[in-house]
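A single protein chain has been removed from this complex, and every other one stays in its place.
Showing subunit A:
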């Protein structure tokens, strides 16, 4: 899931300068789970906008705002309210914002910051486990990604900053390499320590990414 959070309200007000009528868009998937852009947040946003002399022409919570065609369909269904608006205020991740901007010539204002691809520990507690790098070595690292969990994305073991198994960049975190080493040891295998891992093929992370099955 994409983890997002609402932008600072002062920053948002700056983006809303000169825009008096707004159409609100939320997302029923990730932004709802993150409590950043679901039904509830759309209502709260409506209240906040009213308190700042803005009129809301309408709103929609799209099933998955990253779904480009679905966004097109939902916008068509709200055509009048969208046309009345000076801008669309979009409470979705950056992917959703771009589905919207691809489907309207109106000004699209993003209300969230997209943070990372997150795993859910419990509601409200998210952890970044995967960086979508396109060149996965999880099979050699006992299922713990060093690209994501090591502050320096090292591939051959811990840096000199490891102290008592803690990370140099954040002493509250375990060194990812310690976790990898301990789990490999428990599994009785050498894994990534059996070879020198050569430089990473960042070319496998195509940007911009496109994929057809």
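Rule of thumb we're sticking to: a residue touches a chain if its C-beta (ideal position, glycine included) is under 8 Å from a C-beta of that chain, and two chains touch if they have at least 3 such contacts; residues count from 1.
Assume contacts and distances are computed from a predicted model.
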item: Candidate names "Methylenetetrahydrofolate reductase", "Fluoride-specific ion channel FluC", "NADH-quinone oxidoreductase subunit C" or "Acetolactate synthase"; UniProt protein name, chain not shown; value: "Methylenetetrahydrofolate reductase"
item: Selected residue (touches chain absent from view) among A:8, A:135 or A:163; value: A:163
item: Candidates A:1, A:28, A:137 or A:178 - the one touching the absent chain; value: A:178
item: Given A:48, A:116 or A:193, the one touching the chain that is not displayed; value: A:193
item: Residues belonging to subunit A that touch the chain removed from view; value: 151-165, 168-170, 177-178, 181, 193, 196-200, 202
